[in-house]
Each structure stands twice: as structure tokens, then as C-alpha cells.
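Everything on this sheet refers to the single structure shown next.
All protein chains but one are shown at their positions in the complex.
Letters A, B and C name the chains as they come in the text, with residue numbers starting at 1 for each one.
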Amino acid sequence: MLKGISLANVTVAFDGNPVVRNVTFESGAKSIAVIGSNGSGKSTFARLLNGLVKPTSGEVSVYGNTPDTKQASFLFSNPDLQIVMPTVFEDVAFTLSGLKLNAAEVRSRVGAALKLVGLEDLEQANCHELSSGQKQLLALASASVRKPKLLIADEPTNLLDLANARRISKLLGNIPSDQLVLVTHDLELAQACEEAIWFEEGILKSVGKPTDLIEAYRKFSS
Amino acid sequence: MLKGISLANVTVAFDGNPVVRNVTFESGAKSIAVIGSNGSGKSTFARLLNGLVKPTSGEVSVYGNTPDTKQASFLFSNPDLQIVMPTVFEDVAFTLSGLKLNAAEVRSRVGAALKLVGLEDLEQANCHELSSGQKQLLALASASVRKPKLLIADEPTNLLDLANARRISKLLGNIPSDQLVLVTHDLELAQACEEAIWFEEGILKSVGKPTDLIEAYRKFSS
Amino acid sequence: MISLYQSGNSFLHRLSAGPKLAALFVVLAAIGLSTSHPVLAATSFLFTWLLYLLAGDSSNRFLLQVWRFSYIALFVFLPQLYFGGIERAFGFTLATLSALLLAALLSMTTRTIDLVAIMQKISRSKSFALIVTLSINSIALVSNLAKNIVEASAARGVKPNRIRQIVTLFVVSLKFADDYAESLAARGIRI
Partner (left out) sequence: MKLELRDYPRIAIFVGLIAALGVIPAIQVIPGVPVTAQTLGVMLAGAVLGSYRGTLAVLMFELLTLAGLPLLAGGRGGLSAFVGPTAGYLIGWSIGVWVIGFVIEKLPKVPLFLSSLLAFVLGGIVAIYVPGILWYAYTQNAPVLAVAQGNLIFLVGDSLKIAIALVVLIALKAAYPKALR
């Protein structure tokens, strides 16, 4: 019955300070943009969805289950932090290491993920020698190779040029996951989502069509 | 005679790889936007202007002098990189530490710089407790307190929300410096400059009005 | 940065750091001589307790500290018992404990910055002051980077590879340090 993400009266407090306050929200939209001021709780909301942050009170569920990092993949803004293994191939394969696949399956799935992001020729390259755009593409391949139900991206186009940002944003739409949650200050990127939500001071201020919310947010910020 | 920044046949190579190639450019414009793809040499160009990068061949001059960090201040995208001292006041004053000013002068100049960016009430605050937007405002105060002729900003609105980004971009125009060089992927921000230059693969591809260059760059990136 | 300092207003808190440090070294030397005399060592121990009480120790921090040092006490007691007998074991253990407790009392009643200030005064160098400031910043910074790395690898949904996490931490930290150096240079800081 429950499809997609669902939060019921969720509050998150750090050292007694609530940073997400009594949020209730449910959505099965294919893509959800999360916008709002600095410190408004967007990243905390995003971390609730893969269980990296636990609610202080309230209930979160993702496709009917307690959130965990198996169902939900996460793409951070700083790709340097996400690189785990020395080479491109190994890094993507690392995400599959818990799945007990045989070598051929790993090969084919990693190959497909790298092809999707256009890094198929760099399989053996040293991760840290990639350009910033390529690193982010690699992080996306590593996040998507497990075919998560939910893909969460927190400022994925940070510091990328227009071509790379467009590439990432196009790819985010093509990843074989059921749902995408996209936290961003890039309003052009937010515009392309199906639904948008807007946080201010930990409160879910508004839910709606990206066009409407972005307009309201622009007014609010000026 | 020479006013503003001037580069004559400048090439910069790292380990033999040229990353800025044979650039010749002169401008006295009040504000210059620098756009271009990732890795195209924008930041290297910016570092030529305060002498942090030396040309492998060719000549750079800033207001007729060899570039140095006295004439030119630099604002980075990550404010955490720029904060040194524990409190807001001390951090801004730290920039003045080489100038051998007396305590009263330091007080008044730091006070003025903080007032300019609207942090005058946070003088005694702990830097690491500031929000991301406030940290960037502090970095701007620290960069402007020496009253540089040239202010260089490399992605100064990175990861900031709309209101903070607007605040920074407005302030960049109000800093008492003769010239602003603004490296950015945020084309709205670039739009507001007097002149724009566009790098690709180390080559100065084009110089002109922001509107025209941005349009060409958008086409190029799609 | 949290430190071992416990705020308070006793005479030990008010005593300035320099003389306190000097007095401490004299007492520590005296304790060092008391090791082979169990009675003297016991006296040192009681003297130390008295100082804790004078420092306004209402919440039995003394006993807490004794408990925290009990590992070390055991590390002293057992070998001494084996090699030297019960009397010697008590003497050494009590003397060692007293020295540890006194040193801890210094940390509890003296602000870290006051002690750092003494070191700066002794070094009389601007670059020393800069390294101290940067080092203190870097403690919180690296711990944050470590937290982010652990989080990023947890987000992969696989059992983390600790050694690779350490590699990533070193790579990211050193890059940060080099970028930081550049921003110092850009601020016109000269050494």
C-alpha cells in the first residue's frame, strides 16, 4: 500500500535542537526536488531516507520498510569523500561486494553502470586523477550500480560546469531507480523534477509543483 | 598607462602540461566574469593575478606591477579554508597582521570591514559556529579589509542558498576595490558583470559582453 | 574544543599557570623520591586528595580519576608485587598514582589556552603561534572529514573497508592542507 517515501510526524534533534520539526509527508513521485535556505534541514531530511539519521520521534518508511542504505543510494556533493577504491572499476564494484555475485555478473553490471555515465573507457583509471566532473559521474555510477529503489542526491552538480551539470541532471532522470530525491540550490535543476518540497527552519513549508515553489522561494529570498 | 590587469602571451604549464596557453588580455573593466568548462584554466588564470601561480612564459601585470597578494585579495569557494582565528574579529584582524598598524587602526578597519558585510554584531562570535553564509561573509570581510586594488573571487557563492548568494554577489559590487574578477559557473552571477571572458582548454576563447558570451557558452555546452 | 579543564573558582583555579606549573614540578620531584617508602607514598596520596578537596572537588572527581588510572596502577602494582614484594608494590603504586592525579589536577584547574600561552611566551615566535592555532583548528576539521568519509562509505550499503577509509582520510586531509596553505598565501600571510 505504502509506496515511495513516507514520514509521519518526524522530528530530528541534535543535542536538543530540533533541526527537522514535525514533518509529515508522503510521495510516490518519480522525482522530488528539495529546496530551502542554508541550514533549513534539507540534508538532514535526505539522510532520514537512507537511515544515516534516525528520527528523534515519528516514523519514516521507504517503500514500506525502515530506511536503510540497501534500498537507498546516496550521492554527495563532494566526490572525493565517496571514492573508496583505487581504480574506477574497483570503486564501482565495491558497491556490489555485499551481494555475493560471481565475477562475470560483477563485470557486466559494473560495465553497464559505467557505460550509462560514459566512463566505460576509463575503467582502469586512477580515481583521484579524474576531473571533478568525471569523479561525480563515477560517484553516480557507484551509487546506481545496485539499482536502488530510491536514489538521493545532495547537491550533485556542485562546482560542475554547465555541460557536466546537464549530464548529471540528465542521468539522474535515467537511473534505473523508482524514485529520486534531489537536494539542490540550483533552481534550474529543481525545475526539472516532478514534485518539489521546500524547507525553512526545519519545517516543511510547502509541497507542490516545482514552478510554483521556486517562484515562492525566489520571492521569499529577496 | 597600464591600468587594470594585463597579460601578454602568458602560458602556464604544470609538469610540462600547458593549462593556460598563450593568453593575451588587458582590461580595466570594473568587473570581469570568467566562465568556462571544468579544468579549462579559470582558477589558474585567477591565481596568476595575485602571483600564487607564476607564468611559465609571458608577462602578467596588475596596475602596472608584478602581481602579488598585497594588491589583490582572493575569495575562495570553501569558507572553511579561509578561516584561521577563533573569533570573527581576530580572523579579520589576522589579515592585517603584516601591516604593522596600531591597535586603534586595526580596530577601526576591522570594524568597517565587518560593518560592510553586516557582521558587526558578531565580532566576538566563534567562527566555527557561524552558518555557511555567515562564514563566506566573514571571508569576504577578511579579503576586503586590506582594501585591495583587485578582488578575485573563485566560485564565491558555491553551496549558498539564494538569499546568501544574492547577498554575496551584491556585496562583491560594493567592496571598495577598483576591479573585481569573478570566476563562476553561476551564469546569473556572471551576467551582472561588466565584461566576461571565456576559457576552454587553457585558451582564452572569447572576450565580450556577458550576455553574448553566456549565450555562446550555453550553446557550446549542449 | 572540549578539554580536560573543569571550570571553578578555587585558589588552584585562580593561581596563574606559570607558578602552578613550577610548584607542580617540585612536588612531582618530591613524589619521585618517595617511591620506596610506602608511608611517604601514602602521605603523598593523601596530600593529593587534600588538594583535590581544596580545588572544590565536590563530585568525587578524585575517586573518578583514581578509577580512570586504575589500569595504570595495576600495570605498576602487579610487576612490583612479583619482583619486589607487597610493601614496595604499595609504595610505587601510590607514588605513581599521586603523580598522575596531581598532573590531572593541573589539567582540571588550568585552561588549555593559558598553558599554550606559556609555551608561546617561551617560544616568543609568531610561527609557533600560527602552528598552534592551525593545529587546534585541524583537530575538529579532521574529525569532521573522518565523519563525512565514514558516512559516505556507509551510504554505499556495504561493509566498510577501514583501511581504504584511512587512505581516503589521508588523501582528503592533505589536499585540504595544501588548499589551506594557498588561502593563507592569498591573504598575504608571510612567515
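In this text, contacts are C-beta pairs under 8 Å (C-beta built on N, C-alpha and C of every residue); 3 or more make two chains touch, one makes a residue touch a chain.
These figures come from a predicted structure and were not determined experimentally.
Visitor: From the list C:Leu15, C:Leu28 or C:Ala42, which touches the chain that is not on show?
Guide: C:Leu28
Visitor: Touching the absent chain: which residues on subunit A qualify?
Guide: Output for subunit A: 86, 126-128.
Visitor: List the subunit C residues touching the unshown chain?
Guide: Against the missing chain, subunit C presents residues 1-5, 24, 28, 32, 35-36, 68-69, 71-76, 78-80, 83-84, 92, 96, 99-104, 106-108, 110-112, 115-116, 119, 127, 130-132, 134-143, 146, 163-164, 166-167, 169-171, 173-178, 180-182, 184-185, 189-191.
The rule is simple: only the chains that are shown with their structure count from here on.
Visitor: Between subunit B and subunit C, what's the gap in Å when you average each chain's C-alpha atoms?
Guide: Here the centre of subunit C sits 42 Å away from the centre of subunit B.
Visitor: Starting from the mean Cα coordinates of subunit A and subunit B, work out the distance between those two points in Å.
Guide: 31
Visitor: Using the touch definition from the top, which residues of subunit A touch two or more other chains?
Guide: Not one residue of subunit A touches more than one other chain, so the list is empty.
Visitor: Got the subunit C residues that touch at least 2 other chains?
Guide: none
Visitor: Going by the contact rule at the top, pick out the subunit A residues touching subunit B in the complex.
Guide: 36-40, 77, 131-133, 155, 158-166, 185, 187, 217-218, 221-222
Visitor: Using the touch rule from the top, collect the residues of subunit B that touch subunit C in their complex.
Guide: Those residues of subunit B that touch subunit C are 50, 52, 69-70, 73-74, 76, 78, 80-86, 94-95, 97-98, 128, 142-143, 146.
Visitor: Tell me, which parts of subunit C touch subunit B in their complex?
Guide: So the residues of subunit C touching subunit B come out as 133-134, 137, 140-141, 176, 179-180, 182-190.
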